[in-house]
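Encoded as structure tokens, the structure appears first; notes follow it.
Just one protein chain is left out here, and the rest sit where they should.
Chain IDs A, B and C follow the sequence of writing; residue 1 opens each chain.
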Amino acid sequence: MPIWLDDFLWTYQNVVYALGVNGLLGLSMYVVLSVGQLSLGQAAFMGLGAYSSALLTLKLHLPFAIVLPASTIAPVLFALAIGTPTLRLSGVYLAIATIGLGEVLRAAYLNIDYVGGALGISGIPERAGVVSIYSLLILALLGFWLIGRSAIGRAMEAIREDEVAAATMGVNVARYRLGALLTSAVLAGLAGALSAHVSSFIGPNEYGFEPAVTILSYALLGGIGSPFAPVIGAWILTLLPEMLRGFADLRLVFNGVIIVLAVLYLPNGILPWTMRRRAA
Amino acid sequence: MTLLRTEALSMHFAGLVAVDAVDLAVEAGSIHALIGPNGAGKTTMFNLISGLMLPTSGRISLDGADITALPAHAHAGMGMARSFQNIRVFASMTVLENVLTGLHSAITAGIAATLLRLPMFRRQEQDAVTRARAALNLVGLAARADDRAAALAYGDQRRLEIARAIAGHPRLLLLDEPAAGMNPAEGAALSDLIRRIRDAGTTVLLVEHDMGFVMRLADRVTVLNFGRRIADGPPANIRRDPSVITAYLGAKVAAKLNAA
Amino acid sequence: MLAQQLTNGVLLGSTYALFALGFTLMFGVLRVVNLTYGFYFSAGAFVALFLTRNVGWPIWAALPAAAVAVGAIAVVLDWLLLARLRRINAPELSSLMVTLGAVLALYAGMTAWLGPDIRRLPAEVLGGEAMIFGPLRITNAQILVLIATGVMVTALLALMRLTPIGLALRAMAENPDAAGLMGINTGRLAALVSFICGTLAGAGGVLIGLNFNAIQPYMGEAMMLRGFVVIIIGGLGDIRGALIAGVLLGVIEVLTAGYVSSGLKEAVAFAILVVVLWTRPSGLFGRTQIRRA
Partner (left out) sequence: MNRSHFLAGAAAIIAAAAFPTLAAAQVQIGAIEILSGPAAAYGIAIKAGLDLALDEINQKGVLGGQKIVLTVEDSAGNKDQAINAARKLIGRDKVVLVIGPTLSNEMFAVGPVTNERKIPTVGTSTTAAGITEIGPYIWRTSLPEADVVPVTFKKAQSRGVKTIALMYANDDAFSKSGFDVMKAAAEKLGLKILTIETFGSKDTDFSAQITKIKGLKPDAIGISALVEPVSGVVLQARSLGIPKETLLLGGNGSNSPKLGEIAGAAADGMLVGSPWFIAKPDAMNTGFVTAFTAKYNKAPDQFAAQAYDTMKIVAQTIDRAGAADSEKINAVLGKIDFNGVMGPFKFTAGRDPASSDGVVVLEMRGGKFGIAQ
């Protein structure tokens, strides 16, 4: 490999990782939105995945092949705890409850010395890479694509359109919603574990309200017509700050304006193409 | 044989009694109409029967099985389907996809079978498409199968709702004001369709405003007023029932009619 | 010391209540979780800062002026962001998302414009000395918060209970369709509610800025997270519930910090939120409405 290419790849290595990880986060938002729910817990789930995986690697010295799947356990348990009571309620409650979850966890990270408090956890070995990140992203995309073109995918869209009508068609709305929240927790947990194992340091303030909103904007910008849309949305919003480095102060303004415009004028996102919901 | 039975069914909303101890028996293979003036509790009855609301008291049974406390989605599995007074098709989906949703309970392939595209999954999906097309044929929408539901005209959306409801051959079909907004010709076609559905083995319970439509179509009629059952019987009897006339036209007019 | 801590708690709690008041009113009447609400706080504090520091107004003039200015901002934001969604009858989530995006942009834009530094109102505005009641110390700013909260709550309740506008608002809160049938112009009512809530929040921002001596673009955000807790515990849309829950939360937080551990102060608020969501999801004082679909 010529040296300039090597340098080029090294320079943008972290960006390449971030594209994959944020793509997974976009999908984790997608699956919840595609059953008509709004959760702001993706960042909290990601944090749980990141923290639990980092601890498993550093304290128990487990191999990454075990750490990665194990990183989904804590997020799934929390999704169960938060989802079971709130899914019966108006969508607003889930959104607020998941914000609350993020704050409870942040307070926990800060107050438990075992996880480093405000100092976070540093010295996490680099175990993840392009292969692990992108194979998971591709698997997730493929999975959603196959699910989308099936009775399950149709039921999900039906719930999003009209949950009462969907229920009378025999769709167990609560089960689908809980399933979507759990899937979302799994994906965000994996994304957290992967990002922790490429950046060597994680801190308690990385998984709060602001990242939660950023993850939401991935899906809103891309749209949720097909699983590819939120990934594209994530890619655009990941690359933009790199291109707009000089505008950093206005970057959040830009993010916010995108959400506003997307909801008002592009309710279906920038990729309005929707997939066919039948397999035959 | 009685397919659907409600016993002393009541529903209270914060002091308001919407349905008051209603007994209802729908014979299998019949077309049964539920009528009454505005606010009589017809739609609430439908919501209770289809599981969207939990009754304050009383009991609902389908073919002898108690379904009072079953959630809405479980009713579909028991062979019950319904349409809505205000049309509720899935606007962003195609016509065919809408009808396929009606076959949700018929498709048992789980996540694993779906992801792996197992033969069972393929077979069920293909069966579903065949049945959905048949239902679309029955209501006369086969040619529009791949259009978006939102693009259909109002009357067509009503027929799509019916196709979606009957695709799974339910034992009991609940139709909430199916003729609303239709002209006489469309209404006649709808009557025809409902008879064919009945003849194919589905019992029909419908709520309807259009008295003429009901009297021509129904085998039996139950009349509600202020949440109470005030009459029950064949259309011919209902038409002459003084309490029904009073309920519909008011006591004064009824008295005049009697005098005349 | 317990007496002083209880006083601290009630004072902190009344700032929470002050915050939650307009927030919950907005939800009750307009069915909107309007996240730009936190921004009104920051805006109110900055307008007052400008008026007292750069124009030289006394606080008794700057406070109402800032409140009214923010009320106007709230009406404009409502018109820009939510009017369209109301027209097309968009679901609750759309309004939540659109205000979420807007508040992000507003905070960041404010930071880009005014800088991230914490500022304070001129010290001479209120005199920093505390009043001493036996063993209790209460600062002038705290007294002002207490009085202003009392006045605003009374005024709001009087408006809701005694005037035709209040009747219309309550009708809309009970049932938006019924309100439409009664011939209420929902667009104008929405503007009115936005104005009331903006005024409340703007005044709240000034008072909290005075009380804690820290005015900063993101000051509304920290309040917002607490505000969620308060309105959920009190019941979304329930004004009385928000008041009680706000004061209660303030007292609980202060007692936790004073007698258990200050590290748990924040966690306790959110833990209560989670417990309430589990057990009484429509709030301590609300009616439970559970969907069956």
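In this text, contacts are C-beta pairs under 8 Å (C-beta built on N, C-alpha and C of every residue); 3 or more make two chains touch, one makes a residue touch a chain.
It should be emphasised that the depicted structure is a prediction, and the values quoted were computed from it without experimental measurement.
Judged over the whole assembly, touch between the missing chain and the shown ones holds for A, C.
Across A:G179, A:G203 or A:P267, the residue that sits in touch with the chain not pictured is A:G203. Take subunit C: the residues that touch the chain left off the picture are 1, 4-5, 8-9, 11-12, 15, 111, 115-118, 120, 123, 128-130, 137, 139, 208, 211-214, 216, 218-219, 221-222, 253-259, 261-263, 265-266. What subunit A contributes to its contact with the hidden chain is residues 2-4, 7-8, 10-15, 18, 106, 110-111, 117-120, 122-123, 199-201, 203-206, 241-246, 248-249, 251.
Rule of thumb we're sticking to: only the chains that are shown with their structure count from here on.
Contact count check for A-B and A-C (C-beta pairs in contact): higher for A-C. Here the CA centre of subunit B is 47 Å from the CA centre of subunit C. If each chain is reduced to the centroid of its CA atoms, subunit A and subunit B end up 41 Å from each other. With centres defined as mean CA coordinates, subunit C is found 31 Å away from subunit A.
Contact of a single residue of subunit A with at least two other chains is seen at positions 164, 166-167, 173. Within subunit C, the positions touching two or more other chains are listed as 293.
Those residues of subunit B that touch subunit A in the complex are listed here as 50-52, 71-77, 81-82, 84, 88-94, 96-97, 100-105, 107, 109, 111, 114-115, 117, 121-122, 124-126, 128-129, 164, 168. Against subunit B, the residues of subunit A that register as touching in their complex are 143, 146-147, 150-152, 154-155, 157-158, 161-162, 164-173, 274, 276-280. Those residues of subunit C whose C-beta lies close enough to touch subunit A in the complex are 33, 81, 84-85, 91-94, 96-98, 100-109, 111-112, 221, 225, 228-229, 232, 236, 263-264, 266-267, 270-271, 273-274, 277-278, 281-282, 290-291, 293.
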